[in-house]
Structures are given as structure tokens and as C-alpha cells.
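Heads up, one of the protein chains got dropped from this complex, but the rest are sitting where they should.
Chain IDs A, B and C follow the sequence of writing; residue 1 opens each chain.
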Amino acid sequence: MSTIKAGIIGATGYAGAELARLLMSHPHVTLAAVSSVSYEGKTLAEIYPNFIGVTDLILEDADAVIEKSDVVFASLPHGLCEPIAKKCVEKGRTFIDLGADFRLYDEADYNEWYGLSYKEKELHDLAVYCIPELDRQKAKGAKIIANPGCYVTCSSLGLAPLVKSGLADLKHVIIDAKSGVTGAGRGLSLTTHYPECNEAFSPYKIASHRHTPEIEQNLSALAGEKVTLTFVPHLLPVNRGIVSTIYVDMTKPSSAEALHKMYADFYQDEEFVTVLPLGDIVNLKNVRCTNNCQISVHYDKRTDRAILVSAIDNMVKGAAGQAIQNMNLVLGLPENAGLKLIAPIF
Amino acid sequence: MSTIKAGIIGATGYAGAELARLLMSHPHVTLAAVSSVSYEGKTLAEIYPNFIGVTDLILEDADAVIEKSDVVFASLPHGLCEPIAKKCVEKGRTFIDLGADFRLYDEADYNEWYGLSYKEKELHDLAVYCIPELDRQKAKGAKIIANPGCYVTCSSLGLAPLVKSGLADLKHVIIDAKSGVTGAGRGLSLTTHYPECNEAFSPYKIASHRHTPEIEQNLSALAGEKVTLTFVPHLLPVNRGIVSTIYVDMTKPSSAEALHKMYADFYQDEEFVTVLPLGDIVNLKNVRCTNNCQISVHYDKRTDRAILVSAIDNMVKGAAGQAIQNMNLVLGLPENAGLKLIAPIF
Amino acid sequence: MSTIKAGIIGATGYAGAELARLLMSHPHVTLAAVSSVSYEGKTLAEIYPNFIGVTDLILEDADAVIEKSDVVFASLPHGLCEPIAKKCVEKGRTFIDLGADFRLYDEADYNEWYGLSYKEKELHDLAVYCIPELDRQKAKGAKIIANPGCYVTCSSLGLAPLVKSGLADLKHVIIDAKSGVTGAGRGLSLTTHYPECNEAFSPYKIASHRHTPEIEQNLSALAGEKVTLTFVPHLLPVNRGIVSTIYVDMTKPSSAEALHKMYADFYQDEEFVTVLPLGDIVNLKNVRCTNNCQISVHYDKRTDRAILVSAIDNMVKGAAGQAIQNMNLVLGLPENAGLKLIAPIF
Partner (left out) sequence: MSTIKAGIIGATGYAGAELARLLMSHPHVTLAAVSSVSYEGKTLAEIYPNFIGVTDLILEDADAVIEKSDVVFASLPHGLCEPIAKKCVEKGRTFIDLGADFRLYDEADYNEWYGLSYKEKELHDLAVYCIPELDRQKAKGAKIIANPGCYVTCSSLGLAPLVKSGLADLKHVIIDAKSGVTGAGRGLSLTTHYPECNEAFSPYKIASHRHTPEIEQNLSALAGEKVTLTFVPHLLPVNRGIVSTIYVDMTKPSSAEALHKMYADFYQDEEFVTVLPLGDIVNLKNVRCTNNCQISVHYDKRTDRAILVSAIDNMVKGAAGQAIQNMNLVLGLPENAGLKLIAPIF
């Protein structure tokens, strides 16, 4: 298998840098170019000393990345990727967007939640949104991949089997999610200033986070009807990881055993999704630094409510790892290439 | 005002030691005696070096504490307090139980959730369960105080105005709570071993935590009907503090403004409960080391669901501080005596 | 005793805000005014929500603080306090500077380490540098107090008895210090961005930190000769606290017992300095949120080297608490007024 040249636009943000780290160990890929607006001209290792002795790559501009790469990843704030995607399509590069610009199929949603319009509508017709475990068949050969949001991946995988089963009361879906601080990125803020963030905890963007319509888009597709839910994220004083605790009323009484079987069956062939044995409970630490999603299934008999707990590493399955998984699917590589990661125990 | 002699049975557990710390600064109290089964004969400062130079108290046995004190606090595992309460009543001591033995009015609940029966039923008729902001009028002159659980205090204060209003759909109350690790006490376990607890996060005792019937007892009293709810606690990698994110369906559509007014009015005369300005969001750090509860009120217009966020310090308002507040009420002291604590900023 | 009006210039930095918190509980002080360049016009509680319900103070400008206060504290970056001190002296206010502008007696040192000159030399003649345990007699009635640096206080207290004894080899004094992140202040930086600071550890300003000449100034005064030492600070992933591990060669062999007696005798009358029992080891957590310094004394028989470990809370004994202690001394108040703080256990 010949080596694929990959490039990263926005390589010094957290997701971009994690992507660089993972691509450097991918058996079929060479990291060919990286760019950064803030640090152009410096080496990647100057910005992240963990790369000293590992790579001599110099941060260039976006055009240089597109020029040198077969596959172009972008990890940028929303609103910047249409022109990049356009260039990639014109030059025959595969474009994988870790940001939000191609995630929402309905432009009205993008307009409502992000305050922007689509300028290049035909690009959006080319774009494929893909959580591989739910959308795998759509990815092969895609020109543009919209890589899903972190909270979205965790919550959608946690809800998919139940929502698809028709047994969920879709008016009563509540997602209480908690994310490590890398989810907020590398930009400085008082909220993420160590003394204000350590020994602290709070929700944020209550019922107004931009990942809400994307979760609903996924669940609506599974349910075959419009789903509207409550989503509340919290900032957790850890570096990495997301745990979603999900509450769903049932259309008729069920049991932990029945739900567990439903989930185990749904994900039985998935390498990256593990349904824990009945009785076990998900812990964020067991998926850290991996592309895995662990899910535990619970049932509150007193209120006839399903409780799903799902965890991912927000930087890997929630960003860089899933982007690589998507690249593998697009290019017909083994889906797990470069992603056989085992969580460190501590 | 003459000085009250206070004693603590179980002074080397976390709640007992925090109580010792707070009582040492109480203007109307002398900490007269402390006991510990594990460390009897040692000084308190040998066990907790923060007390070096502050107190020379020696850990004695429970009988010595009862003998030397006007008010006896106990902070023990459940199932041990009936004989202590009995002795206190016989000797005319006020007894304040930080544990669970007198919290549930219905023995059937105690039997179901704790697996034990009441041996001294007449003591339970004497016992007064008291969250001061909800039950203040019952405390004065009480012989036995059942001090509420930490999760219970946080959740009950967060829910009380809405549940009492009659506007809550009592079939749809979900409490997603997160507690710092001191809530698990000083007993050693793998779960609280630093390398397993740090950079980790998970729920535990999903829909089966013993504080559930106690929360329901409080809410049922406010609602005038039986409330059954879903309660899921999580272990948060911080030392102190609880945040409860509470989801309640409404019986009819409302608004953030209306709910906020309801909460502000309900707690307008309370020194220890603050309803944040509309738009602000509770953060655990702002109540740390205080007897305060901060609550923020939110409304999800898309699903017509109220979202309440409440935070307390589990060791103070959730245990030792509320026990002192209750003592103040019982004895007719100013309710805030010894409790004018300002949270450190970091 | 009539109430003293205190004001804080720079009240929204960490030291200023901690000072505000402590002054609010001082029995002889009213916090009369606070200022902030960044947040003028807002309430202090808007900036720090732990003050909601505690104070309605509005942030003003520095002149307003000087006007309204008997004692003016300033907590500002270096280079800004001479004009403030001048106004205070002219108006008869006591001025207490938590910053560095009046700490170094020798202008050449200030010039070398801070790159600035003294513009108002006569003010420096008025200024009294005071670690109370070492310089107490100088403080009473002072018009300007130079409040010592955090690392300086911790290290000087840890070294004073041995350096004064004449038994230290003054050519071989090494201070390896570790500070919590609040020591870096509230200003944002990548170094203190949570994901870069958490699960990380490193020294900084190796042998070049500005507290070096101040420590040397203190030790030279005690030794009666010029001391030059090696000082290396490290950034510790905790919010508060400093631990200094200090290595000193002896001019002749000694023992742990002899050194311990020397230290215990030296500090026997000090309320805020505790020499731990021989064999115990200092832990940062036992001084957190207090004005205390704990010191443990050790001896390496294999190399005939004394090892001293001292710990303080950098924000209290290292800044705001010591400033209050100094204020108490200047004004003839009980030295411990407002400072009877007991460390929380966790």
C-alpha cells in the first residue's frame, strides 16, 4: 500500500495537534505538511515540545498544506472552511473538516445556531457527515467529510440503539454531559485559567449549546421523526474525556436486561464501541487517549426511565481519532488503521 | 450569653473533623470533647496536623463526650446512633445526628434503603429532621436533630420553590448530581485512590443511592403528594462541593423570568441561599468552605423544561455547617452564629 | 476600639481579592473602598461571585480609595506604587504595599532585578520591610510598609534560625521552592491554561527569580554578612501554597535533634510559625487558607547537611494575611486580629 500524504490546516490548536500526533503513528500515512496562522514559520516542536526529536515539520500556510497533501484536515473555528473545501475539491484532495461548517444539513439550522449562511451551497451537497458506527456506508469515496462534534459523537452513540428501537419517548430525552477542559480549546479565558477551573465545576450554555441541533439531526434520522431534546454541558476539571449521562422515558416499561441486550446487539460488530457488562458503570478514564466509546446501560425501575452512560475521549473519538477513522473509510484503508490505541490505566 | 459545651462523637471522619474546625471558631461554643474509635488516646492534632497549635484536645470515647457536652454531635456510619441518642436524651443533652439514622420518618423506607429496623421507636418520635430553610420552625427546643444528607440538602433547596408551586410535573423530575470526593469519606478504596480518581469521572449508585428516599420525603411534603424521581450521583475529581443539575417538566409552559422570580421570592429572606441574577450560572467554587447554597434558574424553551442548578459545600451546608445552623436554631442562638464564612476565591 | 477604614487598590487581582475577603472578617476593620483599573464601575461581587450577598462594594479608582481609607493596601504590578505611596503619606494614610516597589533597600538591587530606578527616594527612607517574626519591632507607626514576597517569606522563615546561628555554611544554601498557580496571578497565559498546567510540573526562572535578592537581603541581615544563594521556583499544579525545601551545608557536624531544638526555641513565642515535632514532615495542605508557616527540620547524616522544609499559603502568609498582620502591628492592634484562621482539612 503506498503512503498517503496528509496535511493539517490549524495544526496548533488542540484537535489539530492531537491529529498530528496520531497521524505520525499511522501505518499508511505520512504527515506531509502543517499550517498555523498564529505560528507560521516556527516548527511544530517549538510550539509543542513533546514533538522534539519526533518531527522537524515547519508550520506553513494553508495553501502549502493543500498543495502537498492527498488528504487535507482542517481544525479551525467555524465559518472559515468553505474556501478551503473548495480548493481541495478543485485540486482533487480529500477534505476532512473537524469543525462545524459542513455538519448541519439544513442551512436554517446553521443560520440559527451559528449565525452564518452557506456561501458555497454546492459544496454542502458533496459533504458527508459521518459517525462511522451510524453512517459508515456513506463515507467511501467522499470528497468532503464533516467530522462530528465531540458531545455529538458521545451522545449519539449513547442514544442510537434506543432511539432507533422506537421504544424511546422522544419528548423526554435529556442529556447531561460533562467534558474535560481541552474541549474548550487552547484559547485563553478566565474560565480555563487554572486557579478558576481547578476545584471548580459548573454547567455552561444551558440548553443553548451548538451541538444540540447536530445531536437532534442524528437522532431524528434514526427515529424517522423530528427529535427535540434538552442538552446541558458541564466543564469538568480533567484534561480529556466526555461522559454523557442520558435520561430517556420509555414508551412502555422495560428492564435493564432488555435494554442491555438491545445495546449489545446493536454494537456487536463494532471495534470502537463497547457496551459494558450489565452492572458495570462507565468511567471516563477507561477511554482516555483512545478512539473507543464505552457505554453502560441502566434502568430506573421506580420511574420506568432508561439511563445510558457513554464516554469518549473528546480529542480522539470526539475529534482527531474519528477524523482518521473517516479518512480510513474514504480511502478504503482498514477502518482501525492508526487507531489501535489502548487507554493508559492512569 | 454563656458558652455552650459541644462534643463530637466520630471526630476523625471528614464531617466530624470539619465540624470540629467550625465549632472552634463559633462565638458561643467551646469544643469540650471529641471521640474516635480508631484513634482514641491520640490528640486530634496528631490525626490532622492543621490543628497543631490550635487545639490540644485528646480523642476520648463516646461516653466521655456525652458526659462533658451540652450538645452532642455524632458523625458515624448509619446504624450506630440510636443508643447514643438514647443516652443523650436521658442525660438532657441535645443530640444532633449527622448520619442517616433519624432522617427517614417512615421506618419502611429505612428498612428498604438501609436494610435495618428502628430499635428505639420512641426516639424517632422525638427526632426532628431539619433543613432550616424549609423546616426552621420545627427545630427550636428539639432533643434530637436529624441533620440532612448532603445531596439531599442541595437537591431539596434547588427544587423546593418549584415543587411547592404546583407547576412541576412530578412524574418528570431528574436530578443529575456531582459530588467532590470528600463525600465518600476518609475510608480507603480504589475508587478514591488518587491515581484512579484523578483525571477520571463516572456516575455511581445509579438510581439506587440512599439519599433518594430522603429527597422524595422532602419533596412529597412540599408537594402534598408522593414524589418519585430519578437521582444519579457522580464522583467529581475535586475535594469539596456538590452541584445538582435538575430537570423538571412543567405542567404548563413558563419562562426563565417567571421561574427566576418564583425562586428569588421564595428565598428572599434567607441568608444562606442565594438565587443568582438571571443569566448567571452556578459554579461550585463560589460556595466552597461556606454554609451557602447558590442556585441558578434556567428554562429550556424548546422543550418547556425547567433547569435548576444548585451548589453547596458538601462538608459545610451538606454536613457540619448545617448541623451548627440546626444547633443554633435548637438553642435559640442567632442562626448564622459561627457560619459567617466567605468562600475563598480559589 | 474604633473601626479602621481600609481600602484596596488593585482589588481584583488574586492577592487583592484575598485581602478583601480577609478584611471583611477583621473585627476592627471596615472595608471602605476598593479599586480596579480593569473593572471600575462594576461591583466586586460581579467579578467574584463568592462575594454575592456578602458585599455591595463598587470598584472605584485609586484616588477614591485613598480618600476613603485610613489604611491603604495596594496590590499592583511593580513600578506603580511610588505615586500612590506619596499621596498616602501626604494625606496621612498608612500605606501597605503588597508589591515589590519598596522591598529592596539597595536601589542597585532594584535596578538590577526589576530594571527600574527609584523616583521618590525619600519615600524609601520611610518604608519599612517587615516579616513580623523577624522584623516586628520596626513596624509600629510606620507610614509605609513593604510587605514581603511569598517565596521570600516562606524561605526566610525556614532559614532564619540556622542562618542567625552562625552554623550555616553560607556558600552552600540552596532553596528548591514549589508554588501553587495563584502565585502567577490572574493574568492569562498558556503556562496557567488548565490543560497545560494540570498534570504538568516544571521549574521556571531558574536562578533568576526576582525574589532572590529579597531573600538574600533578609539572610544577610541575619548573618551579618552578604549571603548569595541558589533559588529555583517550580509551578505546582495546586491552587494555593508554597513548599520550600532548603539545603544548607553546616560549618560543623550537627544533628536533627540539635537543629530541631534551635528552631523550636527560635519560634517558641510565635503564633503563626509552628515547628513540627521531630520526625514529622511539612505538608502544604496543613497551612492552606491560614496565616501560618509550618516548618519541619531534618538532617542528612551521610552528608552533614541540614534540610529545612517550610510551607505557607502564598496568598495569606505570603501576601494578604501578612499584610494584615503588618497593619495590626503598625496600628497597635492585636497582631492576630482577623487572622485566627484554621486550615480546612481538605
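The working rule: a residue touches a chain if its C-beta (ideal position, glycine included) is under 8 Å from a C-beta of that chain, and two chains touch if they have at least 3 such contacts.
All figures in this text were calculated on a predicted structure; none of them were measured in a lab.
Asker: Please pick, from A:Leu219, A:Ala256 or A:Leu276, the residue that touches the omitted chain in the full complex.
Answerer: A:Leu276
Asker: In the whole complex, not just what's shown, which of C:Arg93, C:Arg186, C:His211 or C:His298 touches the removed chain?
Answerer: Only one of C:Arg93, C:Arg186, C:His211 or C:His298 touches the chain omitted from view, namely C:His298.
Asker: Which residue, A:Met24, A:Leu116 or A:Ala337, contacts the hidden chain when the whole complex is considered?
Answerer: Of these options, the touching residue for the absent chain is A:Met24.
Asker: What chain C residues would touch the chain not displayed?
Answerer: Its contact residues with the unshown chain are 171-172, 174, 176, 178, 195-196, 198-204, 206-207, 228-230, 232, 234, 236-241, 243, 245, 247, 249, 281-285, 288, 298-303, 305, 307, 309, 311, 346.
Asker: Please output the residues of chain A touching the missing chain, sorted low to high.
Answerer: Counting over the whole complex, chain A touches the hidden chain at residues 14, 17-18, 21, 24-25, 48-54, 182, 199, 239-240, 271, 274, 276, 280, 283, 285-290, 292, 294, 315, 340, 342-346.
Asker: List the residues of chain B that touch the chain left out of this view.
Answerer: Those residues of chain B that touch the unshown chain are 14, 180-182, 186, 188-190, 192-195, 197-199, 237-239.
Everything below uses one rule, namely that only the chains that are shown with their structure count from here on.
Asker: Grab the C-alpha centre of each chain and report whichever is closest to the global C-alpha centre.
Answerer: Of all chains shown, the one whose C-alpha centre lies nearest the global C-alpha mean is B.
Asker: Between chain B and chain C, what's the gap in Å when you average each chain's C-alpha atoms?
Answerer: 36
Asker: Once you find the CA centre of chain A and the CA centre of chain C, what distance in Å lies between them?
Answerer: Chain centres of chain A and chain C, defined by C-alpha means, are spaced 46 Å apart.
Asker: Measuring centre to centre with CA averages, how many angstrom lie between chain A and chain B?
Answerer: 39
Asker: Quick check: what residues of chain A touch more than one other chain, meaning two or more?
Answerer: Correct list: 195, 198-199, 237-239.
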